[in-house]
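Comments concern the structure below.
Heads up, one of the protein chains got dropped from this complex, but the rest are sitting where they should.
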Amino acid sequence: MDFALPQELDALKARTRAFVREEVLPFEADPRRTAHGPTDELRRDLVAKARAAGLLSAHVPREWGGLGLSHLGKAVVFEEAGYSMLGPVALNIAAPDEGNMHLLAEVASAEQKARFLAPMAAGETRSCFCMTEPHPGAGADPSLLRTTAVKDGDAFVINGLKWLITGAEGAAFAIIMARTLVDGVDVGATMFLTDLSAAGFRIVRALDTLDSSFVGGHAEVAFDDLRIPAADVLGEVGKGFRYAQVRLVPARLTHCMRWLGAARRAHDIATAYAAERQAFGGTLLSHEGVGFMLADNEIDLHTTRLAIHHACWLLDRGEKANVESSMVKVQASEAIFRVVDRSLQVLGGLGMTRDTEVERIFRDVRGFRIYDGPSEVHRWNIARKLARAATPAEPAAAGRAA
Amino acid sequence: MDFALPQELDALKARTRAFVREEVLPFEADPRRTAHGPTDELRRDLVAKARAAGLLSAHVPREWGGLGLSHLGKAVVFEEAGYSMLGPVALNIAAPDEGNMHLLAEVASAEQKARFLAPMAAGETRSCFCMTEPHPGAGADPSLLRTTAVKDGDAFVINGLKWLITGAEGAAFAIIMARTLVDGVDVGATMFLTDLSAAGFRIVRALDTLDSSFVGGHAEVAFDDLRIPAADVLGEVGKGFRYAQVRLVPARLTHCMRWLGAARRAHDIATAYAAERQAFGGTLLSHEGVGFMLADNEIDLHTTRLAIHHACWLLDRGEKANVESSMVKVQASEAIFRVVDRSLQVLGGLGMTRDTEVERIFRDVRGFRIYDGPSEVHRWNIARKLARAATPAEPAAAGRAA
Amino acid sequence: MDFALPQELDALKARTRAFVREEVLPFEADPRRTAHGPTDELRRDLVAKARAAGLLSAHVPREWGGLGLSHLGKAVVFEEAGYSMLGPVALNIAAPDEGNMHLLAEVASAEQKARFLAPMAAGETRSCFCMTEPHPGAGADPSLLRTTAVKDGDAFVINGLKWLITGAEGAAFAIIMARTLVDGVDVGATMFLTDLSAAGFRIVRALDTLDSSFVGGHAEVAFDDLRIPAADVLGEVGKGFRYAQVRLVPARLTHCMRWLGAARRAHDIATAYAAERQAFGGTLLSHEGVGFMLADNEIDLHTTRLAIHHACWLLDRGEKANVESSMVKVQASEAIFRVVDRSLQVLGGLGMTRDTEVERIFRDVRGFRIYDGPSEVHRWNIARKLARAATPAEPAAAGRAA
Partner (left out) sequence: MDFALPQELDALKARTRAFVREEVLPFEADPRRTAHGPTDELRRDLVAKARAAGLLSAHVPREWGGLGLSHLGKAVVFEEAGYSMLGPVALNIAAPDEGNMHLLAEVASAEQKARFLAPMAAGETRSCFCMTEPHPGAGADPSLLRTTAVKDGDAFVINGLKWLITGAEGAAFAIIMARTLVDGVDVGATMFLTDLSAAGFRIVRALDTLDSSFVGGHAEVAFDDLRIPAADVLGEVGKGFRYAQVRLVPARLTHCMRWLGAARRAHDIATAYAAERQAFGGTLLSHEGVGFMLADNEIDLHTTRLAIHHACWLLDRGEKANVESSMVKVQASEAIFRVVDRSLQVLGGLGMTRDTEVERIFRDVRGFRIYDGPSEVHRWNIARKLARAATPAEPAAAGRAA
């Protein structure tokens, strides 16, 4: 058992840290950060910096121009990137592109990789992932999927409505999840690739949201007889939910990594302020009421990092880590929210203003307890595992719990 | 002991409730709600509605055109108003005007009342309260006050910097707290009244903040040799901190009242959604993971209301209720935050969007744990009372705790 | 709305407070407090004190020798009694007798009242309530009831196993809940009255438990062909669950009242210690880390008391208050536990010892989150009310949520 990072990863960590502090932090005052995220222009400026620093697309296999990092490697680099909300944008490792690149690298055909993955890995294009639907469609429960893809000759005709589609505005292409009907038979969910310029793909509106750090914001999109050739099916017809798992388990963890960096940033801002600000006869930090909050931050950040690293180690060993990733998602998203909430509290009125990054981080991390499965769904997943483990020999009981 | 509302207050509650639902809620979609609060134009439209409904300035004595409500009366009406973030604006009972009107009614001279209070009570003007200063000035610890007022003949010359000055943009006048120097001697803090049009009063910038429901937003303001005639001193020279208490204890409670209404709104939105939204084989509400959160909301709303009503009853009896109001402030601000946070969580992705009011309420109520004294200062206040009560006969101990 | 106690209740409160401090507290060092509760001898000594003070059986109608207090009256007196874990024993208002007296007063026949209620109200006898069964029988879910009563001529023959039967050891009589079979037909649950000396009533064992303040402790009891004449049915056959509600709603609240007093006691002990004990340069209480805990205690005690009084006021008005009593049960049991847990923490190592009452109170109040329905069952009850209220006529609600 060894908690030390491999030397080369330690060096990459230091290099990423320096890059973020020197090259990315100055952009935080850039007016191109809008309520719907950084503009694409700002994104390209940031990406150019990372490209020059040799830090682009750390998670992408080397053959597609990335650094080919392991899960643990991602944990280290992504946390450093997350220290600025603009860091993941710069390094081209932000959601949803990061997860989409992973998915394409795992599932796409060679041709699809050349067409979709290559330019995205180079930081030239962006993408979106069209799964979530407004009520009464698919949300935390994917079985409610209502968007349909009807086989028509050698193509599929897609109709439906999606929302909370991160990055749709300005994306080059989309991955669409749809319930698939072949000759009137529901053959399960399928993933499709399509250019956004395709006829029938329509951005209905930009959503105003609490968070503001995803490039392109979140949109509502509609498919009106969107025609997609069979060649643009991602993987195989009917395997959409299986691929969703391929995407979601690591995507869940990469969220944890990036937001851990953001929480650390908030904590550092609050700590520096508390060490300097005087009140009631001493620094804020010398007051236990404040010092204890920051101590709890230290504990939360530390245990969250350990839990992330452990889950990455499992994935790197080839384990599925389905339940472990649920555990990390719950623990990390809630601990990170606590850290940022306490940091804002320590800052007092200053914390309510955009004069520090904490205000923005607070808004963004609130979503983390919901995105990629709300805490409640993951707790249910963990409890189901307990139910299965507790009754190994009783099929009836297993069925009841499942 | 009787928890029933007096009949006429019950009627006023019903009338306010109907007014908010019928007249105010439709304005929530109004584009004049900006990141720096509702515009003054929107405010006037809302005020006109309340004026027509006979619901304006419920807390102001009848002689100045208000409804002359008791503290308990305010608790009931303000909660109903708070059901929409625009309700307090419409009824002219929003911070900081509401507290300023209270302060003027208590402390101002007849002439000052006619000049400042009357038009504000009529909903024609707005005001701001200039106490908080940026680091290293006065924040939670008012003793750090740095703005100075130097006696010069029959006037005072004020210099200093304030921030988080709610409603400054568009206000007609300000109440300014400044450390007062007479013949080079510090005679304590004084409150001053001044028109914003006075030379030397300068709005430095609008602050971007997490919240967005205060008319005029929050500003940074500077005083550059701002000259204020001695006649515009509010009350007496050197009694600024005493008057601040006159303003803060009830203002603390009126925040609780309004935000309790807002929390109830968030809870109602979440409950209605949870009762309809299907997931994993039933409504969200039928899942204990969601139902328990909403049950906890019910408990938090209920106990918060009881605690507010109790503190109002104390004030109405003429008690100072200093510690009791601290207890309510901590309990209410934290319970209200929990309620809104849970409501957002129940809504899932929808909660992150501005498609419901919950997103805005969440941003606004976060400030409540900080405004009018962060929880930590109030807990300290409560603990000091315990220390005093525990050692009545030990002067040394009492001195140590005070 | 009026939070003031009626004058005569205020006087009774003061009298009870003085009685507990002067007459009951000295008994706390009595060696007759055993791991299975105070002995019956100790109980009789305490009851004699209360009888002499005219404070016996405050909740019992005057015709049966009690003080005939309203629910609110009980809230006030029971909290004072609870200030010592021996107080409710002295005043003859401890569980389960208190609830049993209430049930008998409401449901029993005149003859049954004379035989069972009268001597118990006089403090001469004790009783037990035999409802809970060990797994897989009736616990939080009463529908799992397995004990049976089979009609046999003009009697019922009872067989079954019960446990956690508080006060069984030494009780004069029992109320037994059993599933009732008449001519082979299950006619529902019925309550029966029986002397413990009846053949077929057997105490299997005393249970070792975390708590230790109930006279007689908790026992496992068995019914082996226990024959009960039809005249000893309590109320009507088949109405057992209805009567259980008659007993449980107020019993739930009286637990809250007594334990609120106990929590206040723990808080007082901790506060006195914190005000005197020096550490790291000041009293414990002067350290925010401790002061804030005690401040939170103050808040929890205050809101719990308000919530109890409010529910009592509802009951006194004739309302059922089923959901409100669930809310109070959850809030009070969890707040009280927090208060006692913090008090123990403030005491440090001293808190772990029986040198103060806090150690015992801590053990006892832990049960309160379970007894009379665990928090989870009450949260579920509250959530069900929300579900009912949210969907009265469906289509309207659907529109509202959409």
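Chains: A, B and C, in written order; residue numbering restarts at 1 for each.
We adopt the following convention: a contact is a pair of C-beta atoms (placed from the backbone, for glycine too) under 8 Å apart; a residue touches a chain by one contact, two chains touch by 3 or more.
Predicted, not measured: the structure shown is a model, and the values here were computed from it.
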Completion exercise
Given C:A149, C:L164, C:L193 or C:I336, the residue that touches the chain left out of view is C:L164
Exercise for the section: Just name the one of A:M177, A:V237 or A:L285 that touches the chain not displayed here. Expected result: A:L285
Completion exercise
Answer key for A:R15, A:H310 or A:R338 versus the chain not shown reads A:H310
Problem - Contact residue for the chain not shown (choose from C:E8, C:D141, C:D154 or C:D183) - result: C:D141
Exercise for the section: In the full complex, which bits of subunit A touch the chain not displayed? Write them out. Expected result: 1-6, 72, 271-272, 274-276, 282-283, 285-286, 288, 291-292, 294-296, 298-299, 302-303, 306-307, 309-310, 313-314, 327, 330-331, 376, 378-380, 382-384, 386-387, 390-391, 397, 400-401
Fill in the blank from the handout: Omitted-chain footprint on subunit C covers residues 35, 132, 134-136, 139-141, 144, 163-164, 207-211, 218, 273, 276-280, 287, 289-290, 344-345, 348-355, 359, 362-363, 366-367, 369-371, 374-376, 379-380
Handout entry: Interface with the undisplayed chain - residues on subunit B
Key = 287-289, 292
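Everything that follows uses one rule, which is that only the chains that are shown with their structure count from here on.
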Handout entry: Classification of the subunit A:subunit C interface as same or different, half of numbers criterion
Key = same
Completion exercise
Sorting chain pairs by contact number gives first B-C
Handout entry: Computed distance of Cα centres, subunit B from subunit A, in Å
Key = 37
Practice task
List the centre-to-centre spacing of subunit B and subunit C in whole Å, with centres computed as mean CA coordinates.
Solution key: 42
Fill in the blank from the handout: CA centroids of subunit A and subunit C: separation to the nearest Å works out as 50
Fill in the blank from the handout: Touching at least 2 other chains, the residues of subunit B are 273, 276-277, 376, 379-380
